[in-house]
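These notes are about the structure you will find just below.
Every protein chain of the complex appears in place save one, which is left out.
By letter and in written order, the chains are A, B and C; residue numbering begins at 1 in each of them.
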């Protein structure tokens, strides 16, 4: 076959997110280190390194039997921006070394465009295909987000803003989360981060079966943010809901985002959908929360509730068909142990991205009294 | 009652979108004019004003019996950036006058926080509540998006990139769009912009009934973009899917975004979800399109397919409960004729925002050969 | 001659300035209108339209016998963002119509690249050469800056920050401004805006002579900003001095920028240059102000003092040599009455750009207490 596609070369800008609290991410999954720079972090904030390390541990591989066993300690090393345990207002740079860089046996698949991976699009866009396990498109990059998000959580804690995500659905196994209250403890009490322990056991059984079959499955993470004051979000293009959507859809394998009543809610009539205002304890509240805590793009003081859909991981060990770089149709299978579902490890990533968006908008909203 | 909430004042930045092709929007629904400035529009492009006006006409009120009857001609007036029928490379500024500014009888509801409107959040954030029909939070602002998007479409046409949106679902009435091919003609052949004319009639009947009952309903717009080359989208935070999500979730009443297999697809196993690469006519294609045309955040050359969920309009004439600015619980009903569903008029808005995102990313991707 | 240069086409992005208080400028000198959009302007600020108009009048053509006689009323028309005399926090859009658009006799020079004008660079960059008097490169664009700057001045007044610029040098005629205190009244008391009335008369005499000879001359504007608190400016790349320099060097005909002791000060030893801190009235002050009010890129509470050098206007009626678009060497002279020196009308432009930079940095600095 003489398929001869053109190798465009392009570059990869846009590794930053946030307007005032701004994160820049770097590193490849099989390079020497991943890392990030946090610019705009306020001075004088106590930095609890243990907390940040614990957040990274929630994401790291090998933490349980149902996730990939890549051996990484994922220890954070902070290079700047902190002095005597407090932030100084200067950029906070951190790195996490990649220990498990040994070349696994990628040689057999080095020339194959793996289905639903980024091999093909990266190769066509950048003229370079990283055969060492995904390079920059690897989900390993999400550790930068988790670390940066942990710093953001330290800020939000000072304002009693709390972020809690959990596995809402995996495959066909789903919980009814509506009007239920969950704690971090219950969520972290099982390796799939499902707040219903019975359902968690079913999920674990299913995931083990899938792993054995060399297959994988998708799911939904639900995230709730409490304590958000009225006023976060900047119309018209920088709505809080819009920036949450962007942050979530930028996570690997994300296929959908919905807030409040979301996709299901489209069947509701306005008279059912509308969240009536009421007075409770001398406070203006809404009777229902179909808005998911955001109205007109601005937080209304109610709990922010959104969900993110993740597809099944593309890395499966079953035999697959594809095309190689020379344009030949091939059959192949990927060796190694992969996550049968991204959802459990996506939970801290969703929380981290939410923390970054909320902290950034909190600071944007703080400009309000400048000329009063 | 002595509820005494604090009036924060804040400002409203962030009325711009796009990195290289950048739109800035201005104007209130009951001010003298709405308008926008397009910066970064390339020179030498023929500007078909009739096309731009027609796009505005697709969005304008009063176009059919099932939409609001506010009387606006929505004629575009271009102030700069075009000379002898061609773009000059300078900023293109345009305005659309507001004709129907007569004060409808808002006085009775001027002090009420209408449920699921932006009255409450705007008032708390800005210290000002525009009682004249929504001010900046009004859906009338979307005319700026449609006009700007029409300019973007002129660019995309030169690259044979085509954008087509339609009403996929309204309430419980839905079409099976999978693997079906639709044309602009069939979509525009009925006032609800549903490409299935039978279903369109059912929808119209339902909407008229709802309007009579003083109620409203939600729905889903599906959008497809064909002709997109491989390579659009910038990892890791500026993925094409992430920016489409942000643009869509920034539209009034949007509650959800999904791409490709989306929320439904989470039940699929990896072996079902993965889009196998195949060779068709010497081109690398995918056998299925669960990815919705984007892999690793970068377009893969397949059709881009996404859906946006819109809630039922908050403006209904049924009796509702709420709270007024003095903190009193009140009952009220909104007079006047409102859209019973935003979906038909949201179709051109979704297309416009998609055009802006794709054109911007097309230009970002064009930097690729600078130092070859 | 067969010179055949390539017409590149490019576009003209970047018509915005400011991070939080952000201005977008549009319009060509011979189009229907010039205008701007101010995004990020706080709500609740009283808008004194008379003041804004007066600022525009200080810049407008025809204001005195020593400036160009183009007939423009330069009346500002505000389209959005203001309600009941106060800002609402939404984008403030304004336009100024171009009245004197009649085609002067540009036909004879339409094909000539006028020396030290932007004809050549614009034509090569954009593929379009506007023969109607400069298009976007015309100094007429500075009216947008003056209008936007007037809005910024309204903000700064609330903080008792005052900006005062004046003609420091025109050609070889210069005043010794050091340690002298000037008022707006004395500066505006003569058409060249020189605070020394005797020197002003000499300058006027010189400019009239130059105008008669069909020639022009350069000069220096000095600008002083009092009342700036300690702390404005963001290291390391967003220093207050760096952004003032950028704003000033973006004004037409600017050739140099210096702050404090500037170019002259390089001969000073450290022991002479250093501004000793002293205590005056229980306040920390500096004994001298060689720093010009900014240290380490951050305002130190002293008066900010900087100077901007402007070259002689390129439009002169004397016979000149040049090249036309076909690559022929030609001789030509430009008819019409032009400013023999830009400095007097540049004074309000320098003030306006300074106001925009200071107000933007004031707001950036206000984020400081977010998480205290």
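Some points to look at:
Throughout what follows, a contact is a pair of C-beta atoms (placed from the backbone, for glycine too) under 8 Å apart; a residue touches a chain by one contact, two chains touch by 3 or more.
Since we're looking at a predicted model, the values are computed, not measured.
Touch with the chain that is not drawn comes from one residue among C:44, C:62, C:227 or C:265, which is C:265. Within the set A:136, A:153 or A:345, the residue that contacts the chain not displayed is A:136. In the complete complex, the residue from C:118, C:152, C:192 or C:358 that touches the missing chain is C:118.
In the full complex, subunit C touches the omitted chain through residues 1-3, 5, 8-17, 25, 113, 115-118, 120-122, 124-125, 136-137, 141, 169, 171-172, 210, 215-220, 230-231, 233-239, 241-250, 252, 254-263, 265-279, 282-284, 286, 290-292, 295-300, 309-316, 318, 320-323, 327, 329, 364-365, 367-369, 372. Although one chain is hidden here, its contacts on subunit A can still be listed: residues 9-16, 20, 22, 24-28, 31-35, 37, 39-44, 79-81, 83, 88-93, 95, 126-128, 130, 135-136. Summarising the interface, subunit B meets the missing chain with residues 20, 42, 44-45, 155, 158-159, 362-363, 366-372.
Here is the rule we use: only the chains that are shown with their structure count from here on.
Counting every residue number used by either copy at the subunit A-subunit C contact, over half are found in both chains. In terms of Cα centroid distance from the overall Cα mean, chain B ranks first. Taking each chain's centre as the average of its CA atoms, subunit A and subunit B sit 26 Å apart.
The residues of subunit C that reach two or more other chains are 20, 42, 44, listed in rising order.
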